[in-house]
Structure formats: C-alpha cells, structure tokens
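After the structure tokens below, expect a handful of questions from me.
A protein chain is absent from this complex, but the other protein chains hold their places.
Order as written gives the chain letters A and B; numbering starts at 1 within each chain.
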Amino acid sequence: MYELENINIEGQVVTFIPFGDIVGYLTPYTAILFIFAAVFTIIALISKPEKQVDIAFGGDAYYTKNVSVKQMRFQRFMAAACGLATMGGVLSGDVFNFTLFTAMVGITNIGIVASIKNRHILDNAYEYGILAMVGTLPLFAGAAIIVATTGTLSMWILFTPLVTVPLVAKLLLVIGVLAEGMAPVYVAKAEITRAPGAPFILMVHVSSLVLFLRVIEIVISM
Amino acid sequence: MILSFTDDYSFGLLIGFVCILIAFFAMMKETDDLHRLLLTDVIEIIALVIIALIGTDLAEALILPGLVVGIAEILALAEIYIEKEGLVKTPENFLKIEIMDTAPGILSAIMLIYGVILSGFTGGAVAGLGLLFYFLCRGSQKKTQILETISGYAWVCWVVAFIVFMTIPQYWFFAVMLAGTGIFAKVAAKMTIVGTMRGNRDV
Partner (left out) sequence: MSIIRKVSKILQNQNNLVRVYSLLVIFVIIIGIATLPLISYNENQLYPKSVDMKSPLNPYDRGGEPFEKAEVKAQYPENSRYLGYVTAYLTPFSLFISYNTLYAGTTIVSHPGGIIDEILYNTRGLDTIIETSILFIAFAIAMFLFRRNEKE
C-alpha cells in the first residue's frame, strides 16, 4: 500500500503502522535506532541509581550523596518517558509528528535534570530549558514551511523526488533538533552529568544521539 | 533591492522571518533570567504565526499542539526558576472581601453548568475558571490531589478515544463523545491546578 521511493539511506520498508494521516514505519536503518533506544530505556528502567562519593581532600573524610526514593522514581519515570518519545520519533512517518516527539524528548530531558536539588545543576537545567523552549520555533516553523510549500506532511510523499522541500525548512528542522536533543552542546551536558543518578542521565545522551541520526536521515531523504 | 513576491504567503513569511530575527536578537542581548523566560514566550508566539500562515483547517489543528507545548514548557521552566532562585515566600495577606464568602457555591455551579453546555476546549476553560474561583474562596489542601486524578483519567479517556478511532472507526460517535469529555475534564482540571499552585495554605 505504501512505498518509499528513496531507499538510498534507509533501505526498504520493513513494516508500517497507519494512524489516520500519520503512517509510521520501520526500515532497517530506523529499526537499528529503535532497538538502540529500546535497550537503553530498559537499562534505565531496571538499574539502580548510582551513588556518588565525595572525598574531602587532606583527610580521610568522605561522604556519599543520597538519592531519595521519590527522586529516583521521578527520574526513572522521566527516563522511561524520554525513551518512549525517542522510539516514537524514530517510528514517526510524519514531519509534524516527529517535531512533537522531539519537543517531548526536550521536556523530559529537562525533567531528568531538574529533579536534582543543587543550585549549580539547576542553573544549567534552566539554561538548557530555555534552549529547549526556543528550539520549538525552528522545529514548528520548519514543519509549517514544509506544509505550505508542498501541501503535505507525510514523509511517504515528501521523500519522492517530485516534491522539493525548501532548503530553509530543512535547516530549521536540523537546528530545532539541535536545541531539543542538545546533541552538540556538550558544555551543558558536562555540567549535567555531574548530577547523581547515572542511568537516567544516560537517556539524555541516547535520545539526542538517536534523534539527531533520524533528523539527518529525514533531511537528506527529502 | 526590490523584492517581488510570488504570492501573499511569501510576503507573510518575510514578515515572520523578520519577527524571528528581532526576537532572537533580543534573546541574544538579554542577560536577566526572568526576562529571558518572558522572551521565550514571544518566540513561541512567532512559531504559531508561522504555522497560521498555512491558512487551512490543518493549520488550526497544528496550532493547538504548538500552543500547548509552549505553555507546558513555560510552566515547567517557571517552576525550575522558582526552585533555583529559592523564591518560596508565601503571600502574607490575601484578598478578603465579602463576596468571597457568599458567592463561590452558586457562581461556580453556574460556570460549571455553562461549561458543560459549551463542552470541549472552551467549556473546559469556563468550568475550570468556576472551580478555580471556588477553591480560591474556600481554600484547598487535598482537593488539588483529586483534580490531579481527574486530569489523569481525562488523559486516559482521550487515549481510549484515539484507540477507538484507529481500531473500530464505525463507533466514531462514541469516540467523539469520549474525546470531548476527556478534553473538557482535562482543561478544567489543569486550569484549576495552575490557579491554585501557589504554596499557600489558603490558596
């Protein structure tokens, strides 16, 4: 029923899931990303939070940072939501739907980080939160320009060679994902990874990596 | 340079682009954290403008998610801002006038009923305002937890409606009603929670 015409990058469609106008699909390329995200979500779900140890210099004193059950639960919930959103973004066959999944990844990332009660980390979480919020403009603007100029949002049609997508829309999509997934912004990430709760923080990295690989595939195929 | 526009859309897009330039320039220059939070709202609205330029019914359907994402993120960020700045001071004296002792019951009942008649998104907002007024006057401690539960169930309603639409479309009428109820309860509950979230015993 549905066929991808441009199979240079991702190969033939393995399966598709129709939801009304939004028809999601899996190709060998996206299937790998999907499994990658799924594995890390499961790791985040079953693992216990790491407990950091601070050692005071010049003495034998050291103290462990405590992670409360409440905070652990909250972070685990956010990590699971982040993993699901990432998987959704990988599956999605519709540009606007993809941007929404990306926005969801952005807000769950804020949640994972913001649950830690430390002024230094909260400062960074705020900085990143502003970035994620600002990033929704390029995302939605990119999707909107695609609809207006091509008349469709479905990737099945956008990937055909007949449809040309304006360069600016593609660029906007890419920089939108940059902000939401925080892919290249390792400055802020370094600060964030200092926070306790390792397996959950991991999801921030996984989601940004997977979403970035996906958006590059979309932009090149269009 | 004389720009020649192929259609109205390009002209609108140019204006949108100029707005984006101004907004991001402001974002670049601003250093105060609170002002930057306010500027993000400006940026969200320009995103909606760009979506609205499409000018079809589809655009209207896309604006709602866009708007909600903006509201949701600003809510979470504002809470982070409060947390990081340690702003937990509770208001000392709260507005006390006679009408707040006598009116809440009847006024919120009227608004609730009117909201049910309107139904859907608008109805939810009206009913939410009614509930908000009630809690504002009567005080609420544990009631917000009930509201949270309601909004959770509303979300489930919506998801069930979606599943019905996708799997058994011949029952579309049931799904429409379910989604309508879901959005009504969700908007009403969320509005009330936002209004009452102030960390005070009275409000």
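By definition in this document, a residue touches a chain if its C-beta (ideal position, glycine included) is under 8 Å from a C-beta of that chain, and two chains touch if they have at least 3 such contacts.
Predicted, not measured: the structure shown is a model, and the values here were computed from it.
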item	value
Absent-chain contact - pick from A:V134, A:V177 or A:V210	A:V134
Residue among B:A76, B:L129 or B:A188 touching the omitted chain	B:A76
Residue in contact with the excluded chain [from A:V23, A:V67 or A:V177]	A:V23
On chain A, residues whose C-beta touches the chain left out of the figure	18-23, 70, 74, 77-78, 81, 85, 88, 94, 96-97, 100-101, 103-104, 107-108, 110-111, 114-115, 117, 123-124, 127-128, 130-131, 134-135, 137-138, 145, 147-154, 166-168, 171-172, 175, 178-179, 185, 187-188, 191
Residues in chain B touching the chain absent from view	3-4, 6-10, 13-14, 17-18, 20-21, 24-25, 27-28, 36, 54-58, 60-62, 64-65, 68-69, 71-73, 75-76, 78-80, 82-83, 88, 117-123, 148, 151, 155, 158-159, 161-162, 165-166, 169-170, 172-173, 175-177, 179-181, 183, 186, 190, 193, 197, 199
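By our rule, only the chains that are shown with their structure count from here on.
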item	value
Chain B to chain A touching residues, read off their complex	9, 13, 16, 20, 24, 27, 33, 36-37, 40, 43-44, 46-48, 50-51, 53-54, 58-59, 62, 65-66, 69-70, 72-74, 76-77, 80-81, 83-84, 165-166
Contacting residues of chain A [partner chain B, same complex]	19-20, 96, 100, 103, 106-107, 110-111, 114, 119, 122-123, 125-126, 129-130, 132-134, 136-137, 140-141, 143-145, 147-148
